[in-house]
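With one protein chain withheld, the remaining protein chains of the complex are depicted in position.
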Amino acid sequence: MKNSSKLVSFLVPVISILLAFIIGCVIMAILGANPFVALQSLWIGAFGSLRNVGTTLARSTPLIFTGLCACFAYRCGVFNLGGEGQFLMGSIVCCYIATQSGIEGLPAILLCLVAGAVAGGLWALIAGLLKVYRGQNEMIITIMLNYVATLFMGVVYTNWLRDGSVPQTVSVPDSTKLSRLFGLRVTTAFVLALVAGLLVYYFLFYTSKGFQLRAVGLNMTAAQFNGFAVKRYILMSFIVSGAIAGLGGSAELLGTQFRLINGFGSGYGFDGVAMALIGQLHPLATIVVAIFFAALRVGSTTMQAATGVPTSVSDIIQALVIVFTVAGLAMVKLPQFKAFLGRLTDKKQKEAA
Amino acid sequence: MKKLFALLLTLAMVLSLAACGGGKTEAPAASGDKPAATETEKPADSGKTYKVAMICDSSISDGGWGMACYNAMIAAAEKYGWETAYSDSIDQSAYYDNIVSYCDLGYDLIYAPGNQYTDAVLQAAEEYPDIAFALLNGAESTPAKAVNSNVTSLLPNATQIGWIAGALAGLMTETNTIAFIGGMELDTTKGKYEGYKEAAAYVGAQEGKDVKTLDIVYSNSFSASDKGIEFAKAMMDQGADVFFGDASAVDSGARQAIDEANAASGSVKVYDIAQPSDSLGQNECIICSQVTDNSGLVGLSMEAVENGTFGGETIYGTLQNGVLSAGAISDLVPSEIAEKYQGYLDQMTNDTFMK
Partner (left out) sequence: MEFAMNVILSSVRMATPLIFLALAELYSQRAGLVHIGLEGLAAIGSLSGFLVSLITGSPLLGVAAGAAVGILVNMIYAYATINLCAEQIVYGMAINIFAPALAAFIYRVYFGAGSELVQVGLMNSLASMLGVTPTSFIGKLFLEQTPMVYLAYALVIFTAIYFNKTKSGLNYKAVGEYPKAAATLGINVVGVKYVACVICGALAGMGGAYLTTCYTTTYTDGNVAGRGFIALAAVIFGRWSAGGVLLACLFFGFCDALQIRLQVSSYGVPYQFFQMIPYIATVVVLAVIGMKKAGPKGVGKPYLREER
């Protein structure tokens, strides 16, 4: 039974992805493009060469961070939709330190990363405090704070730290940039993301605090009854998840973008939530899903360039993957489905006997 | 398993129905959707068909900036017999990826219409030394930053653009108050505003008027046409009667509000000057357009690529080289004013304006 449910939770995303691609191919065929050429160029674009792999991993880095942010919060039953705002606040503070403090090189990098994480954690704490002490819905607060952070970043890049003719901040000094891996576009930020993922995994599944945090997420009332400090866990999960997002923001700034500009980090928060859910709130699975989505995005650029299908087609495919997977995962959790699966395995066992 | 499939199939059907439902109505135009590989006739004397690709963060069907830049590329490509491709509505994080995709596909020229692509272009230019990059509205200093000197800035003169609109605004205003709506806080936008303001003040003074320009406002978006409506209404309440802008779809919202106000008052008393293509007739209130012939600039880059002389320079677009001009003038402008306006335009071309 356990094995078959594991199999199902692996099969659902795979089938969903296939379905989404089939529909995408139908649309492309209707538009007169050859779906096979399109899929081939998608693959080449994402993994065709070492350099493309590097680009894909670089694109996946911020998604991994926001995915882990969502993953951690949801494990504690906290619907933190503010990954984007926390990501941005982290990058804003990081940008100030990297460009204004006068410190450069490794000390600056370390300071920036820590400060970014702290900023993200504090920004998330606003929502946490309002939830715990004022009984407010954290979803709405975090969504509102996302908008505030986006606009605040706008002030920073159009006014306070503006550089030259376009609304954008000055660039991070070369010595403060994260170094590239093997000369590819992927930087140490990706390693940082993997480490963060492993740490979250270890914390959630191999420490007693992590166990208690998951217990709070599974059943808050029962956890309270058992004497867990539920409020403290909720606040902690806000701070830690915000810190992960904030760290992601600084890593993205120091690793890939180097400056704040209109559109920086846009959509990463919600993307992260989707990654975490498709990864079924498992930190390592979330990383895999984030890499898959990054591949889809990087590859779709080549696909569009090669076949001329509008970019919105690849957006539709991505949305369908989410639509199908989430529905599929919900469906396999239904009691009817579990009963059905149970019957199926019973039958097999009988046959074997 | 049956149930699982049934459920998934239902979902798939709903979605594909929605998609097909869209598809049917679009059938007649569907063929027009593959311009990415638009075949243009090869010039007989050349063995190679050159290819140009454009990247754009807004939609190329936005009726404003994106559309004008796309059409400029198409026009230039037709003239020189190039193949074209484009990627639009791309996220800021994907600029570089998009550019590199085209580089890998062997495109000869990458056309990036906006200064916001500078970082991505410079990085790709470093990695692909054999490919030419044209940055419309790029900074003067950018070409020098490209280590392989394969980047060219195409720079229409923002001040002159402002002058072209401002001179007519100064002539036409009756309330002596004119307005400008900006999209993003770009230096080119500020340059246009300053040119507009000073030209209107100068021309107004020649006519014995004290013309004031309201402070520049920013919609912070090139797509929020509703913001354009509200800005225009607010500015008309402040007495503005000639509008100019730099904000794509936002401008079309402003024109809509101006048309409504004119309809309510029974006569056309508030005017708009359009840009960057000749849009006379699109709205009742448009009295003239400031025209920027970006296709000329793109064409110059193509010529340079074909001749192997591309790179490392800034190509300016001015009234003098014909990239900038004033479009057709509407009947709402009395002929004597149109004549005076032409006089000022000549002064600008001869470099004697405001001197």
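Annotations for the structure displayed:
Order as written gives the chain letters A and B; numbering starts at 1 within each chain.
By our rule, a residue touches a chain if its C-beta (ideal position, glycine included) is under 8 Å from a C-beta of that chain, and two chains touch if they have at least 3 such contacts.
Keep in mind the model is a prediction, meaning the values are calculated, not measured.
Interchain touches from the omitted chain, evaluated on the whole complex, reach A, B. Among A:V14, A:V155 or A:V195, only A:V155 touches the chain that is left out of the view.
From the options B:S225, B:N262 or B:S301, the residue with contact to the chain not on display is B:S225.
Among the residues A:S5, A:S101, A:S171 or A:S312, only A:S312 touches the chain that is left out of the figure.
Counting over the whole complex, subunit B has residues 7, 10-11, 14-15, 18-19, 22-23, 25-26, 29-30, 32-33, 35, 59-64, 67, 70-71, 74, 86, 89, 214-218, 220-221, 223-231, 233-235, 237-238, 249, 252-253, 256, 264, 279, 282 touching the chain that is not drawn.
Listed for subunit A, the residues touching the missing chain in the whole complex are 27, 31, 79, 81, 126, 130, 133-137, 139-141, 143-145, 147-148, 151-152, 154-155, 158-159, 270, 273-274, 277, 310, 312-313, 315-316, 318-320, 322-323, 326-327, 329-331, 333-336.
Definition applied: only the chains that are shown with their structure count from here on.
Centroids built from CA atoms put subunit B at 35 Å from subunit A.
The touching residues of subunit B, counted against subunit A in their complex, run 1, 3-4, 7-8, 11-12, 15-16, 19-20, 23, 30-31, 33-37, 53, 57, 85, 87-94, 96-98, 100-102, 104-105, 115-116, 118-119, 139, 184-188, 220. In the complex of the two chains, the subunit A residues touching subunit B come out as 15, 19, 22-23, 26-27, 30-33, 45, 55, 59, 62, 154, 158, 164-168, 171, 185, 256-259, 261-267, 297-298, 301-302, 304-312, 316, 320, 323-324, 327-328, 331-332, 336-337, 340, 344.
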